[in-house]
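Only a single protein chain was left out; the remaining protein chains are all shown in position.
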Amino acid sequence: MSPAPLLNLFDYERRAEARTHPAVWDFFAAGAGDSITVAENRRAFERTFLRPRMLVDVSRIDTTTRLLGSPVAAPIMIAPSGPHGVLCPGGEADTAAAAGRAGMIMVAASGSTRPIEAIAAASTAPLWLQLYLYPERPRTLALLRRAEAAGCRAIVLTVDSPVFGRKERSLRTEDSFDWPESGNLEGLPPPSAPPVRGAPATWDDVDWLRQATPLPLVLKGILTGEDAALAAGRGAAAVVVSNHGGRQLDGAIASLDALPEVAAAVGGRCEIYLDGGIRRGVDVLKALARGAQAVMIGRPILWGLAVDGTAGAFDVLDILHRELAAAMRLCGRPTLASIDRDLVR
Amino acid sequence: MSPAPLLNLFDYERRAEARTHPAVWDFFAAGAGDSITVAENRRAFERTFLRPRMLVDVSRIDTTTRLLGSPVAAPIMIAPSGPHGVLCPGGEADTAAAAGRAGMIMVAASGSTRPIEAIAAASTAPLWLQLYLYPERPRTLALLRRAEAAGCRAIVLTVDSPVFGRKERSLRTEDSFDWPESGNLEGLPPPSAPPVRGAPATWDDVDWLRQATPLPLVLKGILTGEDAALAAGRGAAAVVVSNHGGRQLDGAIASLDALPEVAAAVGGRCEIYLDGGIRRGVDVLKALARGAQAVMIGRPILWGLAVDGTAGAFDVLDILHRELAAAMRLCGRPTLASIDRDLVR
Amino acid sequence: MSPAPLLNLFDYERRAEARTHPAVWDFFAAGAGDSITVAENRRAFERTFLRPRMLVDVSRIDTTTRLLGSPVAAPIMIAPSGPHGVLCPGGEADTAAAAGRAGMIMVAASGSTRPIEAIAAASTAPLWLQLYLYPERPRTLALLRRAEAAGCRAIVLTVDSPVFGRKERSLRTEDSFDWPESGNLEGLPPPSAPPVRGAPATWDDVDWLRQATPLPLVLKGILTGEDAALAAGRGAAAVVVSNHGGRQLDGAIASLDALPEVAAAVGGRCEIYLDGGIRRGVDVLKALARGAQAVMIGRPILWGLAVDGTAGAFDVLDILHRELAAAMRLCGRPTLASIDRDLVR
Partner (left out) sequence: MSPAPLLNLFDYERRAEARTHPAVWDFFAAGAGDSITVAENRRAFERTFLRPRMLVDVSRIDTTTRLLGSPVAAPIMIAPSGPHGVLCPGGEADTAAAAGRAGMIMVAASGSTRPIEAIAAASTAPLWLQLYLYPERPRTLALLRRAEAAGCRAIVLTVDSPVFGRKERSLRTEDSFDWPESGNLEGLPPPSAPPVRGAPATWDDVDWLRQATPLPLVLKGILTGEDAALAAGRGAAAVVVSNHGGRQLDGAIASLDALPEVAAAVGGRCEIYLDGGIRRGVDVLKALARGAQAVMIGRPILWGLAVDGTAGAFDVLDILHRELAAAMRLCGRPTLASIDRDLVR
């Protein structure tokens, strides 16, 4: 009997769980605390209903756009996550190949299994690098220089992790797996102390980072209009409305629910992305209608990698892309520009 | 032991499932995506509560009305669906006989197993024909001419299907059944290309269709006040507030929830029908109280056909009709004209 | 092992079900349609939260009041229901004895197993008689005269039953039990036709009934402010906000939710009672805080009768009474007059 077809991202989730070491699965699946925010991220999409328009000319659907100036096939990015090397032999290089094939942006995590240079070599689409700020600025600067040399086009600073969220499900099993070191961080100046659990940073660090690199700066983990306004005012090129997939502060507002106030506060001064709970093309549509320019996909990429490496990760992106195009067609919104607030109830 | 009595439509659903090929069942039962809209259609009825009036003279209950000028026994129509030939030998001719016996309108699907002429021959109540617009206008015109000749009294254009919704539950099993060709489409001018998956149309096509036939035109699949106003302005005789039984855009608003804004936008310029989730006579009442002139019934008719052909489909209509009359009596609304917005909380 | 103690009404429900013929149980438990209103009656209480006041002098709790002038031990009445003869040998005479022992009003159903004279003979508390209006007025007049002669102090006209609700759960099993005739209706002038299924009446009938008996008239089954205002204007002494325990119109508003508009419309011109979903003393309190002067208890009395006849029905009333007194004490409302709208959130 041939295996059941992989029609959607939930199919990938089930298949991936069956193929992954339980400790690895627990690490990626876990939310902080009681996973209230993990569940709320999904519920926010499920209770958002659409008002589709009919009899619009949707003979041609265009999902392309530019994100920080780079043309992309769709407003779907790969969120930073990792380490991918525990899911497939090629690690993040496999992920980059999938992103390139899909024409979508990958945000590589600074703690990736593979060095950023190897990821860049496998990449044919725009590559961005995610950072936590290290207390040792030379260490951060060295990573920035490597990212610039590797051709990364933006730096994504994760701002929601002054301490790492307590993922209890993972704490119960993590010791049963032999976790690899980060291949990306090997060559850097050593930290002055054992790796901190978390990365405190302040707006002053953001200012410093902005002048430390010519690359546009994206702040990931914004959940309030107040912070979004500060980000835009301090020259951030984009913010990512995110609660870190429910892995940091359990009880944090669902990212979709935070989006309207962020959009209102930003007022077009910088781009806005969203992650957290995207599982269907129609979810992408809901996020765009609420004010995002693009979304980021976290766990589903891991499921794709676990099932079939590059091919699996590409298929996950491709399913979402096709679902998004179909949803745009069914909603009478043939272009991203035609997606407006009236689309959501 | 005699079989359990069929007291309501849910009894028919259970009985029908037991008698139907799983692939056929999956096809008819499936919703798009995660079936969020399928569930929401029902929830919308279940969370709508009634304010019945007492001590009104309800000794005579009158459920009759006129729909686009045709007198009917009740404001209940058979929604276009199909193919019925996979459920009972007579296919849509059985359905038409049931409609005639009930004195209710049947909307035949253009892709029916049986030709419209055969359906009309079996029909003693008003018959309407549903259309998807074909890119080849001669093909559409040929179908219109046949409908007119067969005595159809209205054309129902489905406007929510520029692409067909992805019914995953059905995709997993559809290949295990040998689906018949549409008997109705056999004699038409051939399409210029393989049958499109979906039928894109625009308001210009609506204008063309209006002048292409003297029959009144109904637009099925409207979910916003904006589109309803356009439909009325372009001369539609009626709109059907519908999300295609949750089979097109998963996440679309429940049809009952879309009804008030449609009623407000139309302002009496055309008739308004609703489909999606009607399972009880009291649901018909709720839809009428929110602004519809009639409802359409989709899946329950299929259950009736699967259980007992014409007799089953008639019984489904008859149960709903009797439930509606009883509910009108219990609400102090002896006529359809007496059903007002004050009836719903 | 001694049986589990009967601490609350839910204990009585479980015990009663185990002791009752399934067809009888189904008849009493059934709601109309999908029992949406049965469930909503309870949910309305469960989502109503209280704002108790502290440090009030609650050393003496007084639950006594007058209902239509009759002093009672508590604002708790026995709703008309029946036939009780299928639950215990003494039938409604057992119920009346329980009411008398509790000092609470019993509303006898006109279709009771036992004649009203026998019920009155067993009664030491005020007895009211419930009526459906018969098309044959001599039949109604005969019943009124008997009620007056038996000492009934009020007539309760059920106004929500122009047709009887379809209790499908009961329809599936009712034929497996040999239901008794109504002992109360035996001596009356015969109906001109087989017993109607339901009792249509209009406001004109209410006017006729008012002049046909000197007894105060209570209208049971009011769910809107409009009807409550009409009732008060037509001289009703009281209205019962009731959806007939969810047994008539499925989808009708929960009685607790209808109470505020009824109270506002009546403006003190007549008394207001509520039935539907009362299972705890605190539910009585919620109903009083929302504007009722008393509540009626339906199914729980049947549970008490089924478990232990008079003793069981008394215990049900007594549990509720004690729970009410305790709840008043815990809320800082030592008298019924001190229960105000501020008590509910």
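Labels for the chains are A, B and C, by order of writing; each one numbers its residues from 1.
In the analysis below, contacts are C-beta pairs under 8 Å (C-beta built on N, C-alpha and C of every residue); 3 or more make two chains touch, one makes a residue touch a chain.
Please read these numbers as outputs of a predicted model, since none were measured by experiment.
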Displayed chains contacting the withheld chain: A, C
Which residue of A:Ala201, A:Ala232, A:Leu288 or A:Ile339 touches the chain not shown here: A:Ala201
Contact with the hidden chain (one of A:Leu144, A:Val159 or A:Leu185): A:Val159
Contact residue for the chain not shown (choose from A:Met106, A:Ala254, A:Ile272 or A:Ala325): A:Ala254
Hidden partner chain, residues of chain C it touches: 4-5, 7-8, 10, 45-46, 48-59, 280, 282, 286, 323, 326-327, 329-331, 342, 345
Missing-partner contacts on chain A, residue numbers: 33-34, 36-37, 40, 159-160, 162-163, 165-166, 168, 171-172, 198, 200-203, 205-206, 219, 221-224, 226-227, 230, 248-254, 257-258
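Quick note on the criterion: only the chains that are shown with their structure count from here on.
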Inter-copy rotation, chain A to chain C, in degrees (Cα atoms; steps of 5): 180
Chain closest to the assembly centre - both centres taken as Cα means: B
Gap in Å, rounded to a whole number, between the CA centres of chain C and chain B: 42
Where chain A touches two or more other chains, by residue: none
